[in-house]
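Complex shown without one protein chain; remaining protein chains in place.
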Amino acid sequence: MFGEQQRFMLFLIAPAALLLGLFQVVPIVIGANASFRDWALYNPKKTWVGLDHYKAVITDPAFLEVVLPNTFIFMILSVAGALALGLGLALLLNRPFRGQKIVQTVLMVPLMVAPVIAAIMMRWMFNDQFGIVNAVLEGLGLEGQPWLVERWSAFGIIVLTDVWLWTPWFTLLLLAGLQSLPKEPFEAAAIDGTSAWRVFSHLTLPMLQPVIVVCVVIRAIDAFRTFDIVWTLTGGGPGRSTELFSLYAYVLAFLNLDLGRGSAAAIVGGLIILVVGIGLYRLVDRVTKT
Amino acid sequence: MAMVRTPLMFGRLPLGGRRLLFALALTGICLAFAFPVLWLILTSLRPESGVYYVHRGTEFTLASFAEVLQDDRLLQAFFNSALISTLATIFSLLVTVSSGYMLSRFRGPAAQTWFGTIYVFRCVPYISWVLPLYFVAQSWGIYDTYIGLLLPHIAVHICFFSWLMKGFFDGIDPSMEHAALIDGCTRWGAFIRVALPSAIPAISALAVLCWLFTWNEFLFALILTGNKVPVITVVMAQFVTEMGLRWNLMAATAVMALVPAFLLALFGQKYVIRGLRI
Partner (left out) sequence: MSIRRRTLAAVAAAAGLLIAGGANAQAVKELRIGYQPSPIQDNSIAMFETWGAKNGIKIVKVPNSYGVYVEKMTASLTSNSDQYDIIWHNDDWGQLWAHLLEPTDDIPGLQFASKWSMDKTVFGNAQGQNTVVPMGQTFSVFFYRNDLVQPNEVPKTLADVVNTSKKLQAANKAKWGYVGAMSMNNSWFSWFWSMWGNNCDVLMPFYERDNAKLAAAGWKSGLAEPCMKETTEYWWDAINTHKISPRGMPAYDRNEANAIFMSGDAAFTVADSLWWGTFNDPAKSKVVGKVSAARFPLGPNRQKNFAWDDIWGWAIPKSISPERKALAKQMLAAMMVDEEGQMKLWKATGAPPPNTQFWPKIAAQDPFMALLKEAVLDSPDKVRGAYYFPQWPAVHKAFNDAVTKAVTGKREDIGKVLAEGQPLVTKAATP
């Protein structure tokens, strides 16, 4: 029935497909099934309610006016921040100097510690009473700030933590990309006396384009569903002012124990990022190519 | 390996000033990146009465480490975490290297469908499937077992790694494989003997990152284990109680968990930089 090539292709993906099917597709299908039913975790009646949960989610003003904008702002800031910083660091590291190895190791530090622990540490560091940040500010004669009580400073700390966590990824991928670029165009540019900025924007960036596209798209999807660091740092507060989409779904499914509504919210978010991801792929592709 | 010197912005400064600026910038960056972890280490060395006001007072002690080490579950947890991380790394790479190769070398509906599938499932938030995963693990009788922890940890990497692996193979010229096929090599032979060796640097890079991910993973471990397979993150999570956090013990455990991760990163980083090309 299958040709030799089809069989080969099938065998190549079979183990991955099997595992994906058992441990991701099956649970997701169970969750999707729950999203159409009256399925409280403590009292799973499992009666069919159609699209009620979806309607409730997409007509919830908090979801539309607070959660979605927050999620997109967070996604943009966090990805842009980590990309800019990662690219800068990759360029910096892409030249031999004494201590390069040490710098590279230090840059990998955020990958070594569990994100939840890092987030707790950040939260304490930004505490207005015992946090080191305010201690330093006050030592310099400045006024300490209640960082986690004001919406935008709390948001800034979330973004900062996320950028800190993910910059190493960008740096490593971009550095590896830089090091595999062909030498000749750069040598020619050096002979022509091309300015550093022109070399960067006309040579480096376009040649790094495939790496950047993948980094940005994968990272944007992950940023969209960021959960643990936000839950630890602010819990979505003060009020609901830093609530992101995954917190919204978590509160429904895990705190209110409404598996049906929570799954519906998660699926709505999944669909949004699915579409956004494709759009982003096209956009980044176009921007970096021109 | 050929190093490309990218001309930098401060090329016009005199050499001494340039060096100094460069060194200062690097020191600043390193400090910024390492600071939260350095602060965590400092925290773990403070007596329990000083773990929040870390900067207030100069008493240091190893008491938190001593207290944590009294729990014999800790050694078991370290062993389990190392075992699960290592096995998850090996198997994740095994199943995704072939999947990524398929995505890279073939066009057409099958490859498109598979890529579409991994893209879609990459987008589904964890929140929507960890609780169902708990039901699944229970009904299959693998809750709180090595297998029950290992297999989801492999599954969770499939989408991401297949995608990265595709990128790795895209960067490897397929003409060698074509030549091998013409020479009478089987497809499997061309994949394993020709393409795979060129992808080894990339795979080792991913191995380092995969190991670190699994080592530091919280959510699956919390949902999928009880008391039979304690892993290090679950031990840490158990310092959070209704009465509050035992931050000194959590910090000490986290610092101990940092050691294997640090060693791996230290010795693995050259593979990471060399290999992580997509």
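For reference, chains read A and B in written order, and residue numbers begin at 1 within each chain.
In this text, a residue touches a chain if its C-beta (ideal position, glycine included) is under 8 Å from a C-beta of that chain, and two chains touch if they have at least 3 such contacts.
Just so you know, these numbers come straight off a predicted model, no measurement behind them.
Per the touch definition above, the residue from A:88, A:185, A:210 or A:238 contacting the chain not shown is A:238. Interface residues of subunit B facing the missing partner chain: 47-49, 52-53, 56, 63, 131, 134-135, 138-139, 143, 222-223, 226-227, 234, 237-238, 240-245, 247. Touching the omitted chain from subunit A are residues 40-44, 124, 127-130, 146-150, 154, 234-235, 237-241, 251, 254-257.
Keep in mind that, in the parts below, only the chains that are shown with their structure count from here on.
Between the CA-based centres of subunit A and subunit B the separation comes to 15 Å, rounded to the whole angstrom.
Residue ranges of subunit B in contact with subunit A, taken from their complex: 1-9, 11, 22, 25-26, 29-30, 33-34, 36-37, 39-40, 43, 52-56, 94-96, 98-99, 101-102, 106, 110-111, 114, 117-133, 135-136, 151-152, 154-156, 158-160, 162-164, 167, 170-171, 187-188, 191, 205, 209, 212, 216-219, 233, 236-237, 245, 247, 250-251, 254, 257-258, 261-262, 265-266, 269-270, 272-278. Of all residues in subunit A, those touching subunit B in their complex are 4-6, 8-13, 15-17, 19-20, 22-28, 30-32, 34, 41, 89, 91-92, 94-97, 99, 101-118, 120-122, 124-125, 127, 130, 132, 135, 164, 167-168, 172-173, 175-181, 183, 186, 190, 196-197, 199-200, 204, 210-211, 214, 218, 221, 225, 227-228, 245-246, 249-250, 253-254, 259, 262-263, 266-267, 269-270, 273-274, 277.
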